[in-house]
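Apart from one protein chain that is not included, each protein chain of the complex appears where it belongs.
So that you can tell them apart, the chains are marked A, B and C in the order they are listed, and the count of residues begins at 1 in each.
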Amino acid sequence: MAFIEIIFYVFSSILVLTSLGVILFKNPVYSAISLILSFITSAALWLLLQAEFLAIVLILVYVGAVMVLFLFVVMMLNISDVIRTSRFNKIAPFALFIGLIIVGELITLIWIRSDQFSMTSSPISVLDTSVGNTTLLGTALFTDYLYSFEIAGFILLLAIVVSISLTLRRREGLKRQIVSEQVNIDPTKRMKLVDLKSEKN
Amino acid sequence: MDEFLTILFDFLPPESIRFVVPFMKIIILLVALILGAAFLVFFERKVIAFMHQRIGPNRVGPKGWFQSFADVIKLFIKEVIVPSNADRFLFLTAPLLSLIPALAAWAVIPLNETFIIADIDAGILYLLALTSFSVYGVILAGWASNSKYAFLGAMRSAAQMVAYEIAMGFALVGVLMAGGSLNLGDIVAAQSGGILHWFWIPLFPLFFVYFISGIAETNRHPFDVAEGESEIVAGFHVEYSGAAFAIFFLAEYVNMLLIATLTSIMFLGGWESFFAGSNYLMNTSLEFLMEPSILWLAVKVSFFLFTFFWLRASFPRYRYDQIMKLGWKVLIPITIIWIGVEGVMFLANVGPWKVA
Amino acid sequence: MINIIKPIIPELTLAAGICLMVLVNSFIRTPHRSTSQILAVLTLVIATATAVPLFNHDVEILFNGQFIIDPLAIGLKISAYVAVLLVVLSTTINEKINQSEILLIELFATLGISIICSAANLLTIYLGLETLALSLYGLVAANKNSIESTEAAMKFFILGVIASAIFLYGISLIYGIYGTLNINLLNVMIVNNTLELKIAVGFILCGIAFKFGAIPFHSWVPDTYQGASTPVALFISTAPKIAAFALLYRLLIDAFISISETWVVMIYALGMISLIIGNLIAISQNNFKRLLGYSAIGHIGFIFLGIATGTKDGLESSLFYLLIYVLMTMVAFMVIEVLSSKHREVKLLKDFKDLNSSHPWLSLIMLFSMCSMIGIPPFAGFYAKWSVLSSLVEANMVYTAIIAILMTVVAAFYYLRVIWFIYFEKTNQEIGQPESTILQKAVVSFTGIAILLIGLYPKPILDFCRQIISSNLLLD
Partner (left out) sequence: MLENYLPILIFLSVALALGLLMLSLGFLFGRGSKTEAKLSPYECGFDPFEDARIPFDVRYYLVAILFIIFDLEIAFLFPWAVSLNKIGIAGIMAMGIFLLVLVIGFIYEWKKGALEWD
């Protein structure tokens, strides 16, 4: 299927370019947008691997939620300051070194040892395509991976507790609307009829 | 539809058919959407005028019917101003980012049993992902404009959309539990039958929550603090003019159409007839009323669109803290409770779901 | 049903305690420390009490190969619970930071430690690791008003996520090669030592080394020890180290034992560097908490050397060393915690000047801790060092043992400096009257004396370690 290959190469080149954009753009907002784009293209690549549910959840969670937070943070920065104090060049050689190591490893893995990968059965053939991808995942997640799933619940609870305890500051002297008080007002307490004696000449 | 298009483009090489047929369907849908959006603007003004006891637009064309086209032409011959401090590239990208998800969401929406552009398994998930993506148009428009009003509007809108998206997502989970599938066609199929078989009865709270959060997601009245004229001029699109503004405008109306259609499909049985399975109409001359048809969908969608205008004409704008309160403290608890109720109903085997 | 529930009762207790504490924290406007503390203590006591009878439970793998119960898991869990219990008991109230939330997050961390201890699947290990790491980030940053603490949290967080990313990358390589995350299956499947396996193990080892704080993954240790508030530093320096040992054991022994020749070299290198550099840098420190941070690195070096022998004996002595180290460092931090008041924190070495004349009992306990860290008999630290050194010698690593002894001499220098400040430096500056409760003093005294008692009679703890390690059938 040549068409799929074309699509794959198009998306992977976009992915590589946008990932480069994340680190090369001086303006952090552009970096964040590159990151969003790279998430979208990786979602497309996952789709090519038949991981339908995960691909869309990648967009839903990372693009739809995580990157919104990133943009919130990045937009608050004073852009001109950030660009001036960019320390990219100091870290670059080290990062390049690590990156090269990882690339080298991947190449060795894929190139030299590619014959070994045939021993793991290809996941696509195993899938029962009559049931949706999501249903299959759900069936596995809530039975076989029950323990991990509940741990995930506690990690989310922990995230709630930690984020609130770290960011929430109660400001003093604020007036809040308390609906129940507004609704339960007793009119006789709010209004008082006063008899005023008319002035006499 | 597919067969017709396949025959129509028979002269093309067979490999290209799978590109051309969806392409033509997309074009047909887009034309319908744009025309729909145009008339929607007109109807909105007419409906609100009616409720205000005014006449509304009545100059362009017969009874003002071509008003929107005049507006469109006006918008396109106006200058697109890019403010000098703005980030030019993002300023022009932002409208695209709000238009593309609004349009692309229609790819998975079936309009009747056969017309659907992309019949994917994870339809609802795709919709939710695109809805969450649409927040970027607003945020980036606000940021790129480099104007305080725009920025404030964008931030307000982002926080608001974020809050209502959760309620929306939970409501969708309820629909999924009832429908047992992520595919919108399957969900309609699960509701087959008359008005009493549709999900709006067992899922009434979710129906309510979904429509309200739909209104909030589209930044429509009474949740339109992102562009509250009296507070922050026009919010995130204060700096936009001409065609760039027109794109935001189109996206907003297409989104309204989308929410109305989705609500009809998920809670009101989509293209199913109100009278399907009715004993009274059986074997009478009105039997055709029992047939599912795209017209039924149109009737339902029109009702919800009318509700959009109705709400706009009836309610004052919410205050911002009230919006957040409604989203987080009313809608989300309702949906969570109802998911629990559905779980219990499922265990007790009452309700629309088929236990395998 | 009950058979599935029974092995996870300690975790369930922790989870229930956490839920209860979250609710209590949300409904009580200004939570009293005591409510949270009582709840936390109760949870930990029940968890320990339910864990102890499981010690002789049959080795079993539950939840579709994600949860293992064996003496190692239970033994480490019990040690961690007891350590956390002591930490919680010695934590003081301080209005500056929200103490009740700290206790809550510490319970979360304990849950994470529990998960790691009985993980039978790389996925569960990762989840436990993240539970622990996330709570630690929160704990370090808990002192919102202190720039030092925020900076430490920032560094810790960024290094931590990089480490867990590297760790995850290693796991994904393993999954890519073998198609499973199940540790027992991996143990069976790994037969020949291939290049990609070495790389994956290297990555995973980076994650482990980060958790321990071994050089070159150490830079968060001194910063967090210094930046975090004392109760938090006390927590971080103790229980998570036990989790790190569980992590190391589950991965390197349970999964990768058949390629031990690969990771033994790496562990040896890490241990050697940590031992030498950690102790050398510690000499020049003037901040006591920072000094403890570097000394921790040195101790980790010792522990790693014990593991690097690759023998069962070495593992036992490493575990023994670890437990003793946890105890010693706990005492040191507890003394600072007890001495500090709301207004001033004792952290610099010169704050200890002439401590003896004002607080002779606390000084004595600090003396116990320091002597034990040096390895002076009859304190527990001596036996810990001695057992590691003897297993080194038995494994024909005599030169390593000599270097380790040399480094102990170096370490003695800075520990003795602390003692010098306490007993022989004179100062006019009064150390304020501490606001500690009787309970806290009792806990400090108890742990301090425990160092001495274990030193005099180390057999129970040694047997405990031996029983834990030898229960594992995979070891030769």
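Basically, a contact is a pair of C-beta atoms (placed from the backbone, for glycine too) under 8 Å apart; a residue touches a chain by one contact, two chains touch by 3 or more.
None of these values were measured; they are calculated from a predicted model.
Across the whole complex, the hidden chain's contacts among the shown chains comprise A, B, C. Residue B:D121 is the one among B:E44, B:D121 or B:E252 that touches the chain not shown.
Looking at C:I5, C:C19, C:L439 or C:L456, the residue that reaches the missing chain in the full complex is C:C19.
Take subunit B: the residues that touch the chain left off the picture are 18-19, 22-23, 25-27, 30, 75-86, 92, 95-96, 99-100, 103-104, 106-108, 117-121, 124-126, 128, 132, 143, 145-151, 155, 158-159, 162-163, 165-166, 169-170, 172-174, 176-177, 180-182, 233, 238-239, 242-244, 246-247, 250, 320-321, 324-325, 328-329, 332-333, 336, 339-340, 343, 346-347, 353-356. Subunit A residues in contact with the hidden partner, per the touch definition given at the top, are 4, 7, 47-48, 50, 52-53, 57, 60-61, 64-66, 68-69, 72-73, 75-80, 129, 132-139, 141-143, 146, 149-150, 152-154, 156-157, 159-161, 163-164, 167-171, 174-176. Seen from subunit C, the chain kept out of the figure touches residues 15, 19, 22-23, 25-27.
Criterion: only the chains that are shown with their structure count from here on.
If the chains shown are joined wherever they touch, the resulting network is a simple chain of contacts running from one end to the other without closing. More C-beta pairs in contact connect the chains of A-C than those of the other pair, out of A-B and A-C. Every chain gets a centre from its CA atoms, and the centre nearest the mean of all protein CA atoms is that of A. Comparing the CA-atom centres of all chains against that of subunit B, the greatest distance is found for C. In this assembly, the C-alpha centroid of subunit B lies 54 Å from the C-alpha centroid of subunit C.
Remark: subunit A and subunit C have CA centroids separated by 32 Å (rounded to whole angstrom).
In subunit B, no residue touches two or more other chains.
By the touch criterion given at the top, residues 102, 105, 108-109, 112-113, 116-117, 120-121, 143-148, 151-152, 154-155, 157-159, 161-162, 165-166, 169 of subunit A touch subunit C in their complex. Those residues of subunit C that touch subunit A in the shared complex are 15, 18, 22, 62-64, 66-67, 98, 101, 104-105, 108, 111, 115, 121, 123-124, 127-128, 130-131, 134-135, 137-138, 141-142, 144, 169, 173, 176-179, 194-196, 199.
Across the complex, subunit A is touched by residues 87, 90, 120-122, 125-126, 128-129, 131-133, 135-136, 139-140, 143, 155, 158, 162, 165, 181-183, 321-322 of subunit B.
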